[in-house]
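All protein chains but one are shown at their positions in the complex.
And now, subunit A:
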Amino acid sequence: MELLYSICVGVLVACGIFLILRARSFPIVLGLTMLSYAVNLFLFASGRLWINKAAILSNSTEYADPLPQALVLTAIVIGFAMTAFAVILAIRARADLGNDYVNSQEQPALKTGKRN
């Protein structure tokens, strides 16, 4: 399970970084979302992975580390709010700048493209 879990986190991070490097605002928002999922999974794993231990319930004697769960909960809430802000900002940037390039420069037209 550890291997599967770590591959999952790794793939999410890789996809996130790839999308962020596209330097266009909507792929970046998607990339940030993926990165934050990866981060949440990673944080959850930082309290070790348990198969037969539940969260703290009333009388359970065996339970998983509760602190990472609290951290993940906070991180999810914050990450969600930040992503929402990034989406709104991306929309506003699209409206203000007329395109979704982060550096606001059209890529040079291909030489084989249409003239006039």
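Heads up, the rule we're going with is that a residue touches a chain if its C-beta (ideal position, glycine included) is under 8 Å from a C-beta of that chain, and two chains touch if they have at least 3 such contacts; residues count from 1.
FYI, contacts and distances are computed from a predicted model.
Chosen from "Phosphate transport system permease protein PstA", "Monovalent cation/H+ antiporter subunit D", "Hydrogenase maturation factor" or "Haem-binding domain-containing protein", the protein name that UniProt gives for the omitted chain reads "Monovalent cation/H+ antiporter subunit D".
Along subunit A, the points of touch with the absent chain fall at residues 20, 25, 28, 32, 35-36, 38-39, 42-43, 45-48, 67-68, 71, 74-75, 78-79, 81-83, 85-86, 89-90, 92-93, 96-97, 102-104.
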